[in-house]
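Here's a slice of the assembly, chains where they normally sit.
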């Protein structure tokens, strides 16, 4: 996975650093606190509102693993349940009450957390939003660039079908910020290809079985030349096999199962591209939080990790590198970020915090 | 036939006891039933008869005491134990599952349909199709089905708990026929009833329970009623005149409730009556002549199509009981538990009718406590099991059904068979209460399924037949024969 | 007097015609639901360009989980209970089986399937026992179990994954890949358990005892039915069917999915199927056969609404209105019949 990590590093370095607001009076507080605290005594709180989801699971595990590997965190407090924005606010309030030093949130809503994040900041708690950015100015954001995700994958697909034809657009969760961002990018790419038509647009809700049955519907009733998926990829490819139809180009995410299909089915005519959407953003956020708490290094307010695109035409080697033969289909193959995460793959898989 | 020594009893219970929480349902019941006899089990409400029967049929476990069959002790832990010991039961409550067909019910209890059909044929009850849902079968037939099912087990002792309470006269005779036949075969019958006439007619011996203990075993014969009543109720048993009017002649009060040619579906075919303040008007009729619908219509529970209904001179067309309750007309229905809140406390039940007297959205309820306590005292309601009305004995439940209207106030009382399944002592209390109410100016319409009741307490009697009032009688001349004739629609000459 | 006697007697002289009429009346609802299902399928056939074996197979296999769950809920409801945990138990069975069956051979997966079904039956029997012994209302205990089962599912399988063997997939879906045109296998898997359960419920003493406790606890008790045992049996059978539903899910998706929302959606579907199927909440009335048709109807709604091009957000509204409408029509018919009687 060397290429990819390098690539990501590059992206991060490209990020403009001017987001950091120098006059922010709160900025100094964490450092003072850190000075008082003995090293290795930080408590990190995590707020996540979707459980039973592989990606989120790995995100949380990367937080645990990084906390353990850093040796500077004494406890990770998980507020992890299915809930909505108001529930997440309550969870964060609970974490504030626990006296955590930093909170890593995967926000349910862009704006709803503004005030509670401000309240946490007042108490000197560092808040880092991962996966999706929040509007709260006090928060650090560590995100995968979802607009780019939509755009890169879209462009690959439209080029693959030579700029004309029917495309199925299998989106994620209706209303989710990530889905909206990806949509923005996808539409931007679509603008450039006037002869491409979307013949079917569905929301999978990022649910494999929903996606599978929708894909089957599409394959058997529509004449499509390509399919863009928001990460529900290998179930879609399975439907082609099941329905015994000829493959069309498929765009998916860095799911282990999809990578496997791209490698194994290349000879049967499957072409496809992986757009990375790595869950270790959690680990990255943890590393940043520890840096800030220990006063070791300053970080920009926003860290945006741009996805990579690997297809099974030109980047077969990269795919084979990513592939993890012993792990399940749904597992996301990108597990680390060089430059940020210090854990080993085993530590992520064990998923145990300090 | 069994060759048993005469002294060897078929069944002997020794000091059987049962308590529900702190309420002693059965204190110490000893009972001996000889082979080849019909043995009556008598007692006031709450004496513990049903409880004893349930213990003997293995449905309820006793707390103490022993049960011997043919001299050998038996453990009755399950209904099957009782059946194997030769004890078969017809319970007071129907024991057939309403949503299953008769055949499925028989399968459920492991009884052969052939035998049941045979017994029904023997009783000359037209065999209902066994593939009928039980809930579509009328209650009297169900009771006979229960009986046939019990007989199909060929029990040595057949226990019948108030089987005749829900049966019309001809079927009562059928049941008596079966009982005699059973006795003739050397088997025995344990028979529970509140009707002393039936005891005198068919029973060889009678055991009387009082307050959960046996007090006497007698051989009943004509003229023994008084003795039996005293045994059941103890010293100072009331006489059967409590409800009688003091003065003679028709009451002079104004007409408060008037029906003119009421029709309702096929049940009422032009029914007319006048009810005056201060009188108890008796209604007499055979089963299913429309009297039930008449009460429902008068109380606003069900609609009528034709005719006219007036309360205090003003015509009304009630859409729900509330319309009649507002006008002071209240109902005490046949099924008392239907009118009460069985799971709720005695006091809540008495207070429930009060809620109609308070304002609608924001007015608070006031003055409920004195009204409730006053009613409890006036009716001498037994408050031992007051936490849930369903645990009161039948008689006390009946008092609550009347009492809640007493607490709330009314002008016209419609009583449908208020003494069904009620012991003589309580009956007298209810008669007395109704008379007091009438003397205070209330108008009371009173239906009794037992023909002997109406002449005792009513000022006038009307007879319903086929959905109409056919006759009016003076209680003085209404002996049982006259009433029966009229009820069969035979004396059409009288207005 | 004559009329009265006639009525008493009338019941004995049942001609075949009368019997047929009574049979139709008694099973009217069940027949009605099956006719409705037929109508829906015919309607669906006119909505799409080609209706054939593939669609029949698709409907049959994809409605398997809903149908099994409808059967499970039916049994409990007929016995006078309600099982709010049934959907979560299905999800637990799905998660556990997908995890255990991954990369196993057919024989092994079959053994695991049997084990999961028995395990689910045992687990839910314990729930029934708790209800019977403690006399806490069904809703309360099973509401608790809804959380317990879904929590266990997440512990067993933290995120979607797992798999099963092609052989087992063939057994349930009629195809080793889970897709295909073989509709005999899934129809058999629908019909066989339904027929067995329906027969057991209405013909065997134990099955009848479930109707008995649902219909009238007192009468059942006096008839010598062991109420506790009947309660436990109803929950055990329901648990077994929930386990079967979980296995069916595993074979359909070739994976497990432990998310809470699945449990809730499945629960709602089972309740809707029971209600539409004419099984009266409160117990004692209805046939499991009706619930099966209702379960398939509920499933068929999705492709129909999609084929009609209805906005996915409106789909929810349509589904709700449909449930209420069907119940209203049925209620109206019932009311008219009662009035005419």
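In this document, chain identifiers A, B and C correspond to the written order of the chains, with residue numbering beginning at 1 in each.
Please note the rule applied: a residue touches a chain if its C-beta (ideal position, glycine included) is under 8 Å from a C-beta of that chain, and two chains touch if they have at least 3 such contacts.
Since the structure is predicted, the reported quantities are computational estimates derived from the model, not experimental observations.
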Labelled copy-number formula for the complete complex in this structure file: A x1, B x1, C x2
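The working rule: only the chains that are shown with their structure count from here on.
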Intercentroid distance (Cα basis), subunit C paired with subunit A, Å: 39
Contacts with 2+ other chains: residues of subunit B: none
Residues of subunit A defined as touching subunit C within the complex: 51-54, 56-57, 82, 202-203, 207-209, 212-213, 216-217, 220-221, 235, 238-239, 241-243, 328-331
Residue ranges of subunit C in contact with subunit B within the complex: 1, 4, 8-9, 11-12, 14, 19, 22, 26, 202-203, 205, 208-209, 211-212, 214-216, 218-226, 284-285
Subunit C contact footprint on subunit B (complex, rising order): 59, 78-80, 91, 93-100, 104-105, 107-110, 125-129, 131-133, 137-138, 141, 288, 488
